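Pasting a structure here, questions to come.
Of the protein chains in this complex, one is absent; all others appear in place.
Each chain carries a letter (A, B, C, D, E, F and G) given by its place in the written order, and its residues are counted from 1.
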């Protein structure tokens, strides 16, 4: 609901230019859309810790560049996920500070001045093949303002590798576990800490991994209670969930 | 590693009864199991907010009763999930205070004295058929010490029902969304708040819901970023995740 | 937004009891929920061709009876789907006119006075085993006010049976095709008419029908373009879709 | 049945050149194929709102060009779906007026003179990645003669974007909802209007979208009753269904 | 097309009672349905080797009895598949000669006088648990007039059991292979003979048999070329296919 | 068992060079392998109607050429399926008469002298996209010695196209139905004839065809009893099955 | 090949009653079946460590009893799996020593005299719900002659429980891991030992375990190399595999 319009309407009413019933009807008919929109917009601003995000797949490099340019006009922060090197070239045209994270295909733009950070996020991955997804999570979480620690290649096939991470596990406020194949790392970590564990299945592996179905199901069935699961290969989604968990409440 | 044993060993060493090399070897050979066990045990105690839980399916009423009795010897709190009325009868023999939550099949035992609560948990469900799962989440969360508010039947087919829950959404620290069929409620709620949203798919619905596969996939693909997903019908798991999120950090 | 409240507020404003800014703020803060609710409610009333519907599975007979009773207090029309004979007994206690449709488990209550009907709906089913689902569609469509014709057992294994239905096909405004197994009837009918065809896969059949997956996929892949598909065994959903198609527009 | 042949036969019969029995037999033996063909042909002509359509995948550019050329000999309207730029080149050789719709790969040929249009079709898509499918629906619907309005990027993650479309929703006679990922938009729209809603799942999304399975199942399980579902990415099919719904009845 | 009607029409035409154009139109409008029907009916009669068949699941005992009674009024042969003992009781009321085949649930009625038989059908099953399906095939094939030999429990885990069936394999005109679990028997038999092999997967087995999916896929992928596959547990279907293969051509 | 060896053994026995027991033991120990091999080899020769077949996928062009050359040394007939143009080049080096069937990728070599043919095989396909698979079936069946008639593009969306094929259907001894999407053509044809119908699902189609799963399931669930199903896109397999059905018995 | 027959034949040959060629032919024509049978039978006897096994599901108690009785006539050892208490009653009639293992439904009969045992088999299960399957493995392995140690409830959610099993793991020659849900225990154990690990997925768990699919896929994708997987819930199969691994070679 447009506040200006409302004030004008009330003014006219008080001035006797509009009858009670016609004003009441008018207010009702202005529709909820505007009010909702206003409210939500406000609510969006409060969420700004979440920078704007472009999901690149299915968009041409030129399109990615154009959207990035547009977003950077009203924001000094940008995250693009799953972008090709070509798309990066286009984004760089729009902003010279754009950084390309090659393994995950993420592109980031951030203001030079450091930001205030909150929350320790530990990201651990089971194998070297899971690193691209772990990087997507790390880059996303970093730009959202978390303090990120990454530990790679601590799969349960050598359980001692994980056990030696006790200190990292203890210091974290939240743990993202990235694992393909059997996804077992999520369960083991889930059993070692009582803090939030976010499991990201990856599509890496031999045939019966079925592009991530195997670790996805394993993680959903984690024998450690209360493990959060996100979509296959969705490193960004895991970071976004960590952000929800570690942010101070902003609505209200 | 048994501390007593270690002290004795060191004493003997100082007293010259044991050589340096034999003591060093002894310490090495005592094995990590005990150390690990000790460490983890301590860590378990700190987790006690999680009461002991029995998953009843696949156990006879007598077995459920026996396990419950044993657990109640060392704890004044108990949660059994998915129990039959018969199993409840058995548990009641062990403890007269046991309460049976009929819809979800949960059984709870709690000390009479109220406990300190922390964290506002909102549990909303899409349809009346999702209530048993929502109840499992609510009962579990309550016994874990959260302040629980439940709102049922606010599915997206009538989006206004959800929109009118703004206040509840604003006051919550964490939201559990229980929905079958299209699981769309999780996405909509995820888009309305920036706090943690835990989605629980339920197995309710016509044929192509495939016992919860439809909402499970929908929730994993929520277009609102960062929604946490747990197993189908797993109200307890959602509560356990909320507990992880809303608990003060205890390890370290 | 409560109209009474709004009028009162405007009255107080005009009377000078409330300042412009405080009234403007008040209106804004009343929230969109109420407005939306009011709007939608109005919109719901216009939809009343859709009678209230109870999906019985997962509810006890007593619960079905109680909900039915409550709904019948404000409506003279009721539809319950998938109800057991026991649930029917409970509903009959609430309303002596309740009719039980045994094959589909539908329960209906309708005012005695005939209603104005619009739209010719033809419901055809492939085999005798599909009849319960076809009946659910027929009963639902009838109570929604369509003129329903049903033709059973015209599966494509004897294509002549279908070809002899030319007249029925010609006279219909919309056709619901109920078929299990290979679901081929939907494609053939879709190729014979240019009017809307709604395909309902059923869960009837030997093993590789996988509880309706086979006809569901077949219908989604109908080689006749523009066939609408609804959920497995969802006769009610097909009727609801026909209702959407055959109703005069009511919103605006 | 060839009318000319039939007239000749009757003429010969009247002229006494053929006996009653031989003529009766002849008519019987001419077979139903021809009659059926004649009948259906007539029926096809009545359907001409449906222009001829070529599904390009699996055909070489040369083949697409050749079929297009042949169809354009007897029609001034053509629709090719999912065509490559190379296929377009071939079609353009056959007709200089051919237009290529790059996002969806649709090719259209239409007579210059405007056509009479009927029916307001609103096409809304959840995300920018769904636009190619939405475009296929829009181009197809346009050539079939509907008045098409398109609204992109109104996914439920920001429900206010959808709520602000009230006017478009009110003015439409039929709504096509194109959505990938969780497919939730279909349910929400289905709950906001009582007119026909056609849901098109798209194959866009992270791993557990399983190439469109997730939104397909979600849409089939829409908690808003009576939503029509078509095949994954099948924008053309959705338009064809809208055409069936919005056309005046033509058979009879 | 009704011959009587046609003759009358031609008579009136010759007699000058009807004009050429009106008669031509009349013949065209009589529709293909009747012609098709007549043609197909004739064709049905020629197919009578296929006795009438009732698929009992989803029908009440009373319904099965009623349909059986009706069918037996115009036929002295009947086959009911998957019937319960209660359904048999009902059928027996209609015909005292009805025989119940307990393992498969088949009910048969046959004229006392022996029939002429053609074709040697060998039915072999892998395990004892496959016998009910094999029996359904055997009973169905017998009533259709084939000479049936059955050999049970010759699964490939003991390949010698199969190899010792050389004589039976040599004498058969067609072989039905009934197997659950790995379905390997179909491949081995398919490699041992060059005659038609019909594979029937059964739903018997441990978890990952997924109710027959495992042998179904295995049989479709038989490394012996040209093995025919029918639906899971569909012994009747296998017999019907054998009947198609071993029957003299009857159409034309 | 080597006959020469056996004769020698018996000779030595008669000559008293070997005792009864040692000869008996020797015969037993010669092993069944040789006997089996001999027997089966003989049996293979009788099967020679089946020419040698190379499945090209997963083999390099050079490998295909080498195997083809080797096979052609002992046979004047060859069939390669799913070969690339490059593989064809290699095969042509080995035999100048090699013919490449471009649509299906089949390569054939046949002796110039015509062969004796037996059996009329009708191959019909639903859409133009199914033609490559239909061609594979046709080429395979032709080289196996059947008389092949092909009819393309008679899908059930225009049922009259199929009905006009009555004559072709009547003259066939066996019908292969090639169809993707809904696979409905197999059911309709299965209901129109009582001869063997072999259904080949194809992988053509929009998303929910799931690469042929949709028509595969539809065909396995054909409401016309006794339809034989082979693997997705397996035109060769369908021809091999037709060959089994139409061949005179050769074993014994 | 019947030895008696062979001796007789050779005798007649030596006695000049049969010519060389006729005897040679006779031996060839006796067929390989008998030889194969003899050979395999001998080979079966050598395998007798595998007692006879009856898979009870799908058999009536009476049938189980009858087969058991028959087997016990020629053997003093028997194993029935998945038997009901009623089936046990029937087996007990045949042999008073039959023991019923209630959790798994196994029935065993063994000679009183102890047997020579070989091989240490460790069976560990993740949760208490996996015990029935673990028991089936244990009972089966015991009757096959292995030394069996069982450790229950050592799932990875509390990894210390497993780590404290170092001694048991070290002493085993082979380890069977029984686990449902995430199946992670198999991976962890596989990473802790270099001896054979046999993974048995169980069907226990919440919805997305899909009756054992989740642990099955997880185990097939074990990040510890070389883990053997058997069918869901197939404790017997795991024991049979352990038997193959731990047995001295017997063929040759």
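The definition used in the following text is that a contact is a pair of C-beta atoms (placed from the backbone, for glycine too) under 8 Å apart; a residue touches a chain by one contact, two chains touch by 3 or more.
Note that the coordinates shown come from a computational prediction; the quantities given were computed from them, not determined experimentally.
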Exercise for the section: For the chain that is not shown, enumerate the shown chains it touches in the whole assembly. Expected result: A, B, E, F, G
Exercise for the section: Could you tell me which of A:54, A:91, A:107 or A:163 touches the chain that is not displayed? Expected result: A:163
Completion exercise
Where E:23, E:98 or E:209 are the choices, the one touching the absent chain is E:209
Problem - Contact set of chain G toward the excluded chain (per top definition) - result: 43, 46-47, 50, 53, 163, 169-171, 173, 193-198, 216, 220-221, 225-232, 236-245, 247, 249-252
Practice task
Name, in rising order, the residues on chain F that touch the hidden chain in the full complex.
Solution key: 31-34, 36-37, 39-41, 44, 55, 57-59, 201, 203, 211-213, 216, 231-234, 237
Handout entry: Absent-chain interface as seen on chain E, which is shown
Key = 126-127, 155-159, 163, 180-184, 186-188, 190-192, 205-206, 208-210, 213-215, 217-225
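Everything below uses one rule, namely that only the chains that are shown with their structure count from here on.
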Fill in the blank from the handout: From the listed D-F, A-G or A-C, the one duplicating C-E with over half its contact pairs the same is D-F
Exercise for the section: Tell me which of A-G and F-G has more C-beta pairs in contact. Expected result: A-G
Fill in the blank from the handout: CA centroids of chain C and chain F: separation to the nearest Å works out as 50
Completion exercise
Between chain A and chain B, the Cα-mean centres are separated in Å by 25
Problem - Per-residue overlap in chain E, given as positions that touch at least 2 other chains - result: 31-32, 36, 39-40, 163, 216, 231-232, 237
Exercise for the section: Return all touching chain pairs. Expected result: A-B, A-C, A-D, A-G, B-C, B-D, B-G, C-D, C-E, C-F, D-E, D-F, E-F, E-G, F-G
